[in-house]
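Here the complex is missing one protein chain, while the rest keep their positions.
Letters A and B name the chains as they come in the text, with residue numbers starting at 1 for each one.
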Amino acid sequence: MSGGRGNGPTPPDTTGLLRRAVPVVWLVLVWVLLWGTFSWANVLGGLVVALVVLVVFPLPPAPGRSWLRPGPALRTLRRFVADLVVSSLQVAWQSLEALRPGRPIRSSVVAVRLESSSEFVMAMAVEILSLVPGSLVIEARPEERTLYAHVLGADDAEAVAAFRAQVARLEADLVEALGRPQAAGAPSEEIP
Amino acid sequence: MSTLPALLDAVLVVSLVLLGISAVLVVVRLLRGPTGLDRLVALDVLVAEFLCGLVAYAALTGDSALVPVVVAISLVGFLGSTTVARFVRRGTDR
């Protein structure tokens, strides 16, 4: 840590400070939005509240997170919205279909092993998969890099494989959008 | 041109009625739900539908006094459902 200062690939001081400032900025933003109007009193009040909250309940460090890359991040967002619309209609159709008497709909609990070792990527993947109707993460084990998802209507091997492919694509998008974890946090990525 | 706003208002009223019907359906699940988790999920959906109804009503009347209410309920609903989930777990553990 205290070795050659300034000639490392990432100067630790400024990035550490910046990383600690990010949640403060978010909290102040939420505070100002809650008040609804932008004024310096609001910003100052939000700053005080944010600092108190972060001192009393410190956040765990997010290891090896780099900055967002706008292009891939926008693409991930676009695909997320498209997924949201498509699978909403799909689940709507399945709900109506289930009204008919007969064989009830069948599902699967699928284990998917992620390629990336980054917990942040895993958390984002879990978040997105849970928000989209039709897939629901019921267990996530970062130490095994595995998440277990309940997939509605996955009643054959093809559907399970399709879900695995969907998760793999989502993960690749996220890795690209978030950048690789740096060497300080986790072991290096095996994604080319 | 003056008929269009009236039509839009009528459509909003109809959607409020539809929300009421869906709330009744959810209450059926809430009363019938065999496990506590069923009831919890139904209650969550009921809260979401209530929020939808509040926003639709605010859009219909143009009365924005309800918007902070929506913010508050969306936060309290989250706290409530995660807290209740802990108790439900005790109940269904065998």
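In this section, a residue touches a chain if its C-beta (ideal position, glycine included) is under 8 Å from a C-beta of that chain, and two chains touch if they have at least 3 such contacts.
Keep in mind that, in the parts below, contacts and distances are computed from a predicted model.
Chosen from "ABC transporter ATP-binding protein", "Fluoride-specific ion channel FluC", "Multisubunit sodium/proton antiporter MrpG subunit" or "Putative DNA modification/repair radical SAM protein", the protein name that UniProt gives for the omitted chain reads "Multisubunit sodium/proton antiporter MrpG subunit". When the full complex is examined, the chain removed from view is found to touch A, B.
Across A:44, A:138 or A:162, the residue that sits in touch with the chain not pictured is A:138. Against the chain not displayed here, subunit B makes contact via residues 1, 4-5, 8, 11-12, 15, 18-19, 21-23, 25-26, 28-29, 35, 37-38, 40-42, 44-45, 48-49, 51-52, 55-56, 58-59, 62, 64, 67-68, 70-71, 74-75, 78, 81-82, 85, 88-89, 92-94. Seen from subunit A, the chain kept out of the figure touches residues 30, 33-34, 36-37, 84-85, 88, 91-92, 94-96, 98-99, 104-111, 113, 126-127, 130-140, 146, 148, 150, 152, 154-157, 160, 164, 168.
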